[in-house]
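The complex is shown incomplete by one protein chain, all other protein chains being positioned as in the whole.
Here is subunit A:
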Amino acid sequence: MSAETAKSSTESDVSGLDYEETELKLGLPGSSRIAGSELERKRGFSETVDLKLGGSGGCNLDYLTAESSDTRSSGAGKLPANKAQVVGWPPVRSFRKNALKSCTYVKVAVDGAPYLRKVDIEMYGGYQQLLNALKEMFSCFTIRNSPNNNERRLVDPLNGTEYVPTYEDKDGDWMLVGDVPWKMFVASCKRLRLMKSSEAVNLAPRAPQID
């Protein structure tokens, strides 16, 4: 019947150009928590045509995820990229949406540090970018590449303590970061932990059973 005519003609406007403009204000992937980009998107309403993005964690809303999933090589994008997303629909508050995005936002803990950070691992293209981000985030680390293999460690230059990035997967097992293909890691990682190397010896070894 008149279902189609009931659709507002401005729908396409709503999901049109404006949001590409807003996308720029978020900053590039991998710099999700840099203070500068946060400030940028929250100040200066005079040049602003973007929308309040809400959430305290530099989040992506559904429509932005739809856009940015096109630019990532990841085939694990959950949203059909060609479906026009509508702003603010369904009407779930950003606060709640962000809180439930647990599949891509993971907490990062560092042994000995009293606080947690959160990262959106979907925003990174690979392990190196992730490690770079972690390095920046915790600011005291440098990355040391182990000569033997692809293993990467983070080193605290002050005391030389080596940290090994590990993650907890969906089954609750703690694994070394870097073992599995990146996309699989993104899909299965629940939480990250920078573990002291001395403690990491008991982790699941690199074994062919991990596929």
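Just so it is clear, a contact is a pair of C-beta atoms (placed from the backbone, for glycine too) under 8 Å apart; a residue touches a chain by one contact, two chains touch by 3 or more; residues count from 1.
Assume contacts and distances are computed from a predicted model.
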Looking only at "F-box protein FBX14", "Nucleolar GTP-binding protein 1", "Tubulin epsilon and delta complex protein 1 isoform X4" or "BHLH domain-containing protein", the name UniProt gives the absent chain is "F-box protein FBX14"
Absent-chain interface residues of subunit A come out as 2-3, 5-11, 13-14, 18, 33, 35, 38, 42, 45-46, 48-57, 61-62, 79-80, 83, 85-97, 99-100, 102, 107, 109, 111, 114-118, 174, 193
